[in-house]
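See below for the structure under consideration.
The complex appears here without one of its protein chains, the remainder shown in place.
Which chain is which? They are A and B, in the order written, and residues in each are numbered from 1.
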Amino acid sequence: MTTYTPTHVGTVTKYVVVESFDVTPADLAIRGYEISNGAMIKDTCFGLVVTGKPEEVERIVTGLRTMDPDHIFVKDRGFPPGDPRRCRANLGGARPGYHGMEFEMTVIPYITHGLEELKKRDATAVPAPKDPLDTSVLDVAILKKLIDAQES
Amino acid sequence: MTPPVRIAQISCGAEYSGVQHEIDDAAHEVNGEIFFPDIALKDIRRDFDAFGLDVRSPDLKLSIARAKALVEGRVEADAVFIATCFRCAEAAIVRNELRRYIHENSKLPVVSYSFTERTTSGTLLTRMEALTTIARRRALLARETQQGITLGLDSGSATTKAIIMKDNKIVGTGWTPTTEVLKSAHSVIETALAEAGMTMKDIQAIGTTGYGRFLVGKDINADLIQEELTVNSKGAVYLADRQHGPATVIDIGGMDNKAISVMDGIPGVFTMGGICAGASGRFLEMTAKRLGVDITELGPLSMKGFGGRVPMNSYCIVFGTQSLVNALAAGSTREDVAAAACHSVAEQVFEQQLQEVDIKEPVIMVGGTSLIEGLVFAMGELLQTKVVVPHHSQYIGAVGSALLASGFIREH
Partner (left out) sequence: MAKVFIYPATSLILSDLVSRHGHTPLSSAVAIRERVQTAGLESPPLQITPEEPKKGLKWAAVEVPSGVRGRMALYGPMLEECEAAIIINDADFAFGCMGCARTNELIKFLLRQKDVPKLDLNYPRNEEEGVQFVAAIKRFLAGLGSEK
């Protein structure tokens, strides 16, 4: 077995994803380069990949978020940018994680809406979402009402 | 250099078992290249629903969608490698169904495998080699008659065999238990040459197969060094004279067993394995030794017995031998014990491997163990068919090599 020598030790990499009418991935990239101060920035079709020391990345990410806070989303990435082990060109197809992100991108507009609404509404006053663990069956009294409503 | 054979990987768990690079390495070694069929989320949703196998694991859903993309030609590939974790029931169902689906709906050669964290590229090499050969060398495998004078050598884990063929006929044979690989090889070649009345100068092309194929092939300057899955398939349908249409080839070897689903002499789906030596020729060898008979006498002996009278399950060679000893101590006859041993091996192969290929008649049994009539009988009973054992079946790899090697004569 071959010995493995890691690169980019001590760095973190983050995806900065933008889903906005006002800010394009290109705008994000320009701003990113402006404030990068030596950190590595790679622009992609969905946003940026930022690599650097944790505090540098944190600073850049915070700076970028201010551009459109409700439409910019950030998550960690295990690999440095352009790593051949995860590159679509080398794998022949997207890494499996990509499809998970593809799925969440379909939900992101609702999250954005939530973030925007909560600036106007008090979060404590918003009703709790339905508990997914509560799988109770239809209450018999409600069922009877439904049947009666149908029959009348 | 020819471009690599594009092998589409459909899998679940390989990266997390730490064996993905073993798969990549095995493919690379035989000029293959692993890739993952590229599809989009909408394809996954649509194809998973359309396929109708409602599994929970997302990566298995992805596998199903990737298989559909291959069959429908949306992604191009030369061959398919399906791999999932050993002992995962959900994945085993998907692996089997996808293997069947791809085999029935496309011309792509498929091999399926269940790995553990201990799987190495060495284990996968023979399978990958067969996969790339089938994908790339269809012309070579299309050969139906032997021409000129050729030598085929099968350096197996238990025995070494040589065959000399001339104008589509076997003219010399050699057989010996494998001790030192090269020494055994040279000894069987000498025997075969003597029987044929020839010298090495008369030989126009050489083919080698079996575990020692690379070592021996290099030593005797072979024209064709080829794994035993494709070679044995060719040899089997050639000797059984079933070169056209479907066939199933079963080879219970000394170390591992092969079950190959063949169409027109070319393997479509195959499995190779044997988790434990209990389901191998070795167990029958041990049985013969314990019963005090030569392995050649085990077959006739077992035909006189009735296996049902002796409880035996040779899933493990140690426990198998234990039940054998117990049965003899309890007063069972040697005949019944011999029959039970044969049935046990046949049953293990049936349960562990034949489920992974589609059994289509004729079923051809080859390899040294095919000479043990009790084993052939037991297999026939399990499969409810008459099993074909061609002449020279114990020389199958050597015959296949000699046959395929004649394709190289012109190059001299």
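Criterion: a residue touches a chain if its C-beta (ideal position, glycine included) is under 8 Å from a C-beta of that chain, and two chains touch if they have at least 3 such contacts.
Just so it is clear, the model here is predicted, and its values are computed rather than measured.
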Chains on display which the left-out chain touches in the complete complex: A, B
Of A:Lys53, A:Arg88, A:His113 or A:Lys144, the one touching the omitted chain in the full complex: A:His113
Among B:Thr116, B:Thr145 or B:Asn168, the residue in touch with the chain that has been omitted: B:Thr116
Among B:Ser57, B:Thr123 or B:Thr385, residue touching the chain not depicted: B:Ser57
Contact partner of the left-out chain, one of B:Glu33, B:Glu90, B:Glu195 or B:Asp264: B:Glu90
Residues of subunit A (touch criterion as defined above) contacting the omitted chain: 1-6, 8-13, 15, 17, 73-80, 83, 85-86, 91, 95-97, 99-101, 103-105, 107-115, 117-118, 121, 123-124, 126-133
Contact footprint on subunit B, counting only the chain that is left out: 12-21, 24, 41, 44-45, 55-62, 84-88, 90-91, 115-118
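Just so it is clear, only the chains that are shown with their structure count from here on.
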Between subunit A and subunit B, centroid-to-centroid distance (C-alpha), Å: 48
In the complex, subunit B residues that touch subunit A: 6, 8, 34-41, 44, 58-59, 62, 66, 75
In the complex, subunit A residues that touch subunit B: 88, 91-94, 96, 99-100, 102-103
